[in-house]
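Handing you a structure now.
The complex appears here without one of its protein chains, the remainder shown in place.
By written order: A and B. Residues from 1 in each chain.
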Amino acid sequence: MIYREAGQFKTTYPEDQQIFPIRQDRYAMAAILAVAFCVIPLVASDYWFTAILIPFLILSLAALGLNILTGYTGQLSLGTAGFMAVGAFAAFNFVLRVPGMPVLLAFFLAGLTAALVGLAFGLPSLRIKGFYLAVATLAAQFFIEWVLIKFGWFSNYNSSGVISAQKIVILGYEFTTPRSKYLLTLCIVALLALAAKNMVRSETGRSWMAVRDMDIAAEVIGIRIFRVKLLAFAVSSFYCGVAGALWAFAYLGSVEPAAFTLERSFQILFMIIIGGVGSILGSFLGAAFIVLLPILLNVGAHYIPWVARDLLSNLELIIFGALIIFFLAVEPHGLARLWQIGKEKLRLWPFPH
Amino acid sequence: MTFFFEVLIGGLLAGVMYSLVALGFVLIYKASGVFNFAQGAMVFFAALTFVSIVERGLNFWLAFAVTLAVMIALGFAIERLMLRPLVNQPQITLFMATIGLAYFIEGLAQGLWGAQVHAIELPIKDVPFTVAGVNVSQFDLFISGTAGVLVIALAAFFNYTRIGRALRAVADDHQAALSIGIPLERIWAIVWAVAGFVALVAGLLWGSRTGVQFALTFTALKALPVLILGGFESIAGAIVGGLIIGASEKLAEVYIGSSIGLNIGTGIENWFPYALAMVFLLIRPEGLFGERRIERV
Partner (left out) sequence: MNDQSIPERLIFHDAIEVMEVDFSYMTFDTEAQVDEFYDEVDRRCTSTNRRWYFLVIYTGCIISPEVWDRFAARGKLANINYGLGTVRVGATALIRDVIRQRAQAQMFRANIFESRDQAMLALGEMRKRREVLGAGVTEAYLRVDDIHLTFGGVKALTGVGFQLSRGEISSIIGPNGAGKSSMLNVISGFYRPGRGKIFFEGKDRTHLPAHEVARLGFARTFQNIALFKGMTTIDNIMTGRSWKIKGSFLTDALYWGYARREEIRQREHVENIIDFLEIEAIRKVPVGRLPYGLQKRVELARALAMEPRVLLLDEPMAGMNLEEKEDMARFILDVNEEWGTTIVLIEHDMSVVMDISSHVVVLDHGVKIAEGTPAEVRADPVVLRAYLGQG
């Protein structure tokens, strides 16, 4: 009854091509943004900011990046964390070595650096496809890890192993409190998500999806497949690079390679599988799921005291593993698709069909 | 020069270890067409189960038998719960599913048996003896011998038994195999069980070398370059690939690092096998022993 399209006619192409064609969706999105920007900063506790919201936002950004490459263009990548690491270290070095470098510009340049690295590791996509390309991205992950550790220049020859990220200062204002970091992250992620949505619904996105669905047919239409793949690598790595920079500056407070290991790459891959490959919403849903699940398990364990402590962390692994298999087998388009199905049922409710 | 040979032989022997793990991958790839990322986790699970059973009092051979039974049961379960629902999916999807499977098995192993490191005592001592002025460990020779026996046994199994032939038929063309009455599901279960056996042997050998710990699961990552070099479907390729990767890895670690003079030697072995594999991919994508695939439009 509530979720009805009745009366909402699209009379022009622009109306038909909106991001949220249904009025109720527009209101819902506006409400979510209002809550995110206005309500949450007022009511949430520091714990929520630092432990849940900020990592959720940053990981969503990384998931967005991976989704562009794997979900929309169909190139499986296992090197996500590597590109994040490039972003983190690049941002650190730009702020460190260029006097007077504005932090936001450093983030942008960090993204660009990551994009260049991503481009380099995307070059093999000219000759190799699918599974083998995934192996190439694994090589990227290991190589980047090794380079960042071995060549002390990147960590400013810091021998203690812990490199503090610099303070974020924008136009004289210091972003030191969790709330301010949250708002900064929110702004960056929201803008980049909007950009992603725009790219995905226009020609860029269509050529990405064409390469994913059937690259032979894409060639026949005149799409230059190699360029499209390289663009996907570059844009995806940009997003991951910015996410990495944010992870170091706005979340951890330190720049360390240990935050960007293969486990992180898998974690983000799991996010898009569970959340929904090829879906902007799915990136957010998957990130939320993966960030919240351990917390929920922890909380739940308090109520079931007989569960052994160490079983918990293993339980996480078991649940993730099982869920991955489940989603791949049952609903490859993840939570986002389930959400869509739910919305369709809602359109009919309370009627059965 | 002796040093070079020691490094080389050390690398080759390490390579034999890789080959052992790679064998499991080849088996499953040959029959199911899927790269089983969870093979490393299976090695870990097998070793951990074995060790835990031994620590609870059973003798070596009984523990081996019990663990083998567990691995076979695991293989059947995987076929039932993971392979069957995903039967027509593209290779990439199956690969991602095995990543999930790896996490699942790791969580299960540690959840069941705990996360401490265990040691495995095998009757062979890790004592070196010299051959032509080069130090070789008795233990390494034992490993090579075991691996060799396994390879010959598997090769014989595939080429001369009825089940082996059926496995090859299934690997070639599922539909055709079905149409001549080969029970696909049973075959897959058998293969995963054999892979479990290989995982157990590999787990025992690796575990006695480095201790049974979580890091064992990352052997999967080492096997990838081995298979790219050797071809995903070739047992011989797994051996040759393993040897090449093992040797080149150690040699690169020692020689490339020192020649550049930057003291960056250590750690090269993490990515060098991958670099080698990538070069191969660009030149000869199907590996040394693999089959060429022509894409028809």
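To be clear about the criterion, a residue touches a chain if its C-beta (ideal position, glycine included) is under 8 Å from a C-beta of that chain, and two chains touch if they have at least 3 such contacts.
Keep in mind that what you see is a predicted model, and the values were worked out from it rather than measured.
Only one of A:34, A:187, A:214 or A:348 touches the chain withheld from this view, namely A:214.
Here the missing chain is touched by one residue of A:45, A:177, A:198 or A:298, and it is A:198.
Across the entire complex, the residue among A:223, A:273 or A:287 in touch with the chain not shown is A:223.
Listed here are the subunit A residues that touch the chain not shown: 13-14, 17, 195-196, 198-199, 202-207, 209-210, 212-214, 216-225, 231, 235, 278.
Quick note on the criterion: only the chains that are shown with their structure count from here on.
Between the CA-based centres of subunit A and subunit B the separation comes to 33 Å, rounded to the whole angstrom. On subunit B, the positions that touch subunit A within their shared complex are 35, 81-82, 85-86, 89, 91-93, 95-97, 99-108, 110-111, 114-115, 221, 224-225, 228, 264, 267-268, 270-271, 274-275, 277-278, 281-282, 285, 297.
Every residue of subunit A that touches subunit B in the complex is listed here, in rising order: 76, 124, 127-128, 130-132, 134-136, 138-139, 142-143, 145-146, 149-151, 216, 262, 266, 269-270, 273, 310-311, 314-325, 328-330, 332.
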